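In this view, the complex is presented without one of its protein chains, the others remaining in place.
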Amino acid sequence: MNIVKQLMAIPGVIAAGEYAFRGDRFSYEGALTDEFARMASILCRANTLSVNMQSEMVDSFAENCGCRPVQGWIAHGNQITICAVGNYFAFIENREELLNDVMTIMRAKVGDIRDDLLVNLYAKLGGDTKEALY
Amino acid sequence: MSLRKILVLDGVTAVCRFRDDGVVMEAEGMLPPELMNRLATFAQWYRRMVSSNTDVLSLFSQMRGWSPSQGWIVQGDSMTVCSVGNTVCLVDNSQGSLNQIMQALGEAAHE
Partner (left out) sequence: MNLDKMMDLPGAMAAFTYTDRGDLQSQVLREGTELTPQVLDLLAHSCVANLAIASMEARGWEAVTGQGGFQPLKGFSVVGLEWSVVVNGNCGVVVRNRDVDYEATFKALQTA
């Protein structure tokens, strides 16, 4: 089953989707408007780039310490949590056991992210991974 | 602008132009190749990070003028790293003018 559909079938998952590197391509299901989904896509890209950069830095000072490659991140809010694994994201309610379930599904379905972040981010939604971004 | 014209500015100890994947395209200055590679990789990641953070800031502030980002400056105790576009340099804080250096970097980046 498609990852997003599988996530949306779980009670407490508010929205789930995919985002692309530029934030200009995304898809989603759930309680978001198109505009909010676009914003979420931009947010996810920013945080994913940040944590990837940090893990490269940490790895360059402490090689093979086990943090690279980064798989995702979690921002745990007061009542809502955002999880991102690879180029998938989910907004979920802070319910008992839900975060663990969602992370287990996302990690299992997305699989291990390997080194080339841009290839991964573009692969699912299409796009030229060699395209110069600037 | 040739990188040499940036290197001769007061305070600049090393300058490099990097590709989109962080690989050094050209470099000038007294930095060993390994450190120059590290500088380029760091600068490329930082550029991406700053660019996405300015996008987020634009989004939430609804202000124009943040995006697209032009560059960044990290000022340390005695050294500064600054970058515009795909050019980055190391600067000795005790010498030179950051304004002048950023302007020169901007000209070099747009060539």
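Order as written gives the chain letters A and B; numbering starts at 1 within each chain.
Just so we're on the same page, a contact is a pair of C-beta atoms (placed from the backbone, for glycine too) under 8 Å apart; a residue touches a chain by one contact, two chains touch by 3 or more.
The model shown is predicted, which means the values in this text are computed figures rather than measured ones.
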| item | value |
| --- | --- |
| Touching partners, among the displayed chains, of the absent chain | A, B |
| For chain B, residues in touch with the removed chain | 53, 56, 59-62 |
| Contacts of chain A with the absent chain, listed as residue ranges | 36, 39, 43, 46-47, 50-51, 54-55, 57-58, 61-62, 64-80, 85, 94, 96-97, 99-100, 103, 107, 112-113 |
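Criterion: only the chains that are shown with their structure count from here on.
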| item | value |
| --- | --- |
| Where chain A and chain B are represented by their mean Cα positions, the distance between them in whole Å | 29 |
| In the complex, chain B residues that touch chain A | 20, 38, 41-42, 45-49, 52-53, 55-56, 59, 85-86 |
| Contact set on chain A toward chain B in their complex | 23, 39, 42-43, 45-46, 49-50, 52-53, 56-57, 60, 132-134 |
